[in-house]
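Here we show just some of the chains, and they stay where they sit in the whole.
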């Protein structure tokens, strides 16, 4: 390719003063939602190493990414949810890492926007209960009093509501339903990768949901905030306020959420606090993780993983992902802890 | 010139070797296909059979595997049937235009343009399906719901996005038209002139000539073409996954948001987030699709041979 | 002779050759009327262009045969009906095609420039330009190797079925199983290839040739089926002519049967390539994704155009200006356009080859 | 009901290739007209232009006039289907429909005109036509079998039976007997004699004895040279043609001194 031949010569200069001096291929797999951010990180990391490194990230999905990591097929995984031991994943990952606990650090936070397409309306305020009832097909028209009460200024038509959910299993759905379950009283389903309500409009992938919402009439859906584009978004009721999705709001929630129970030091798994009333917090978020080992058999592999992950959680890395993929950067305290865990990766 | 009939000089001996080697290769190729298919089957069986009997939580709302796979199978077959119903007459029509109706100047570009359709990747069909076709069909579904809602097919409520199983079937139809057309027009145009002229000389109109001389001659090829198209329709993954609003149960309602997924698209949608146990379930659905394809072909073949036998009576 | 038999049709009055024909301009006239009739509800009821086209077609397909039925009788009406129907089929099929091509060209063309075609997506800083070169190479190589695997197997298997196995039980089974094979969903083919390569080369192997193997599973049945049909159509007389000249069977097949069927075989192979060149799911699984250009199908990941299109569309990134086109979306449509052009060129080449080798008749 | 055919200065083309040039003749109703001439001189081509079968070959066309009972055959108002229904044809190579039984082959033409036919009527047509083509005894026990299972000669007779089953008014035969044995041939010749009381018959033959035996009038076609278009050398009563032809070339051909 026209660009690859000279990549090594001219790009090291502008990227960073801390040239890594690494070379080789680093392979990862996992959440498709991370792909764009991974592309940005790969670019930065490749630049740091003067184009002698190639990072490959297979966006096969979180589940398959974790499976690939556990089987030893890839050096790290990207995942929308942390390892759990329901099907022995945590144990499997430990085995894969030579008996040491696997590393789980947050890669970034994504606010999940509730987005809609309704003629004549470009902003709405909704509380968790109303959102839950809409997605549970309990509220079926846009001029339902439950909606109207919260939006006295909006000119709500008599249009039927078409809620759009994900047809594929997805981390977004799991976090969204987790939010509905915890923040509302009218959502009776478990948090799951598969959308639990039967029937209704479903679409493949974030882009599918966006297409369906923008192509339909009276549609409402949920999707990664960065992908919403021109569509209108719902401000969600937190405490007494309505909060629009934002990177800052997402970061606040992550920072104030408790760690998952019974985890090792190197495992930063978090149970998001969906009912947070913190000012400015936006609790409909997805926390995306990076999964790796503390030790690798191969020195080169260890160096590459360490270097790459440490770039990801660095300010530079977080900024690159924010620019390219529109994700929300980690708060500095979270990033600092992640950095110290990643720095401890060794070979042996 | 050799003086005996039995092969003796080296050239002839080599020819015999050539024949043996060549037929050996041909046989090996045939067997390779059997092995490949057996490989796929064994793979599906080994990886999929554990998926037949998992705890109920692996099957979503259903309580067992059969409850899980039934709507998927239904969706697969329904979409494929819609596709065939739409595509087969169109494809045969186009094939006839190209082989017998249009002058060569017109036929060649038409054939070329249709072949182009075969080149469009399924992802692009998917993209086009969501962003162009579905919005166009949305008002049609609303109209059908209002005016033909008494038919179970159009019971509604009409989808708000147009991404229904009927839309998916139409996209599939467009995808399989070039396959069916290409093979059909090839066999149509191979009809011997002698037979066509026999019909024309009896005072047959063009259509009667087609019926008397072309169709009977091409029948086996036409069936093959349809089976190829059906295979693609049953197994299409990405386009269906992208276009269809999936997740519903068994229903003949063609215009609502709630549609059964197809087996292939369901695998693609759920494979990504699948844990090993869930993947076994998905592969088991793949096994079911494989067996269904087997049965469909079996039935088709049986019908064809039965007809042929009737003919030879 | 008619003394012994009742005449089939009354022969009393001489039948005129010109009797009962619609005027030459009849189809045109009906078409004009149909267009007008179709336009009426558009004007009065506000129907769209689609409704107009549908109604026009319907009126034409009903009116012309009806008129013909009255004037020319049942047979003439049937003939006109079918003629109308097959042409309508053509038009109906071309509409979505044009719409699709238009969409792809309209959205893809802006992306295409020399950087797009000659750069890969490998970059070392975010402001560098990227292109689809790596995916182009990946698609060409993986498809080429898939063809290298499946075309010989497919053609030889078809030869076995038609020339050697006729009537044998094994041949009947192969024919049947080839049909079954056409129904293998691409994702299952991908899973199978993935499992196979993991078994052979260790966990999570991702390699271009694995994609070729998966695609071969999808190509072979198409090649076999189309070749089989074409070989079946080669007249037995030609084979006999060669046998009678003392030509061994295999040479007869290679030099007489295959060349006679070549046009159709080439069509079939092109069709099979077109069928798989747009596959996404299996390649994402087994060939993986990389930003670098890889020329070696036997080692390392390879990106193909459909995978690129799929992933770029799924994660299009954010637009440079709010409300602008996302970079991934533009790249996806651009890639789709390139992919279609590739197959178009392939198709054209196949046609030319087919024409060169097709049986020569006439002067 | 038979028709007379008048041909006036007919040129016949395959695309740009002029195959037959400047033919004029009058074929009398209720008579047998034979065409003879060396291979490649355009006999088949000319014959096919008489029922507009020529034009089914892409690029093929004619210039000039063919009048059947005063109607111009190539008039724009004329329906070629109607023409072929009344001017039947038997080809040089037998061409039974491969997927149809013998029975259905015979009825193929009739079924086009009357969809519903009583079984008895159909049986009668089949039997009459097969007897007329001297094939009845050989196939009467296997009418349901495919027509392709017959030997070459049997197939050709099947095609003749199929052509006469629709009782055309003119019957064009392109070397109908070239694949037949003498017995079948003479049966067909007898049939031709019978038919000419009601039909106009035009036959192309290589067998000059046959031409002499069956025809009332004979046309001799020839090529000036290879690659040149064929043309009509002489058209005369058969008797005169074989006894005392006007043209030297005709005499040379008929007496076998030709070449």
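By written order: A, B, C and D. Residues from 1 in each chain.
We take it that a residue touches a chain if its C-beta (ideal position, glycine included) is under 8 Å from a C-beta of that chain, and two chains touch if they have at least 3 such contacts.
Note that the structure is a prediction, hence the values are computed from the model and not measured.
**Q** Could you tell me the overall stoichiometry of this complex, given each chain kind is only shown once?
**A** So the complete complex, counted chain by chain, is A x1, B x1, C x1, D x2.
FYI, only the chains that are shown with their structure count from here on.
**Q** Please give the intersection of the contact partners of chain A with those of chain B.
**A** Chains that touch both chain A and chain B, as defined above, are C.
**Q** Could you tell me which pair, A-C or B-D, is linked by more C-beta pairs in contact?
**A** More contacting C-beta pairs are found at A-C.
**Q** What's the farthest chain from chain C if centres are computed as the mean of the Cα atoms?
**A** D
**Q** Counting in whole Å, what is the centre-to-centre distance of chain A and chain C, each centre being its mean C-alpha position?
**A** Once rounded, the distance between the two centres reads 39 Å.
**Q** With chain centres defined as C-alpha means, what is the inter-centre distance between chain A and chain D in Å?
**A** Once rounded, the distance between the two centres reads 82 Å.
**Q** Roughly how many whole angstrom separate the Cα centroids of chain B and chain C?
**A** 12
**Q** Where in chain D do residues touch at least two different other chains?
**A** If we look for residues of chain D contacting two or more partner chains, we find 81-82, 85-86, 112-113, 166.
**Q** Can you tell me which residues of chain B touch two or more of the remaining chains?
**A** Residues 131, 205, 208, 268, 271 of chain B each touch two or more of the other chains.
**Q** Which pairs of chains touch one another in this structure?
**A** After working through each pair, the chains in contact turn out to be A-B, A-C, B-C, B-D, C-D.
**Q** What part of chain D is in contact with chain C in the complex they form?
**A** Interface residues on chain D, with respect to chain C: 1, 3, 14-15, 17, 68-69, 71, 73, 75-79, 81-83, 85-86, 110, 112-115, 121, 124-125, 128, 132, 165-167, 169, 194-195, 198.
**Q** For chain C, which residues are in contact with chain D within the complex?
**A** Contacts found on chain C: 1-2, 4-9, 11, 14-21, 24, 74-75, 362-363.
**Q** Hey, which residues of chain B end up touching chain D in the complex?
**A** For chain B paired with chain D, touching residues are 103-104, 192, 194-205, 208, 212-213, 216-217, 219, 311-313.
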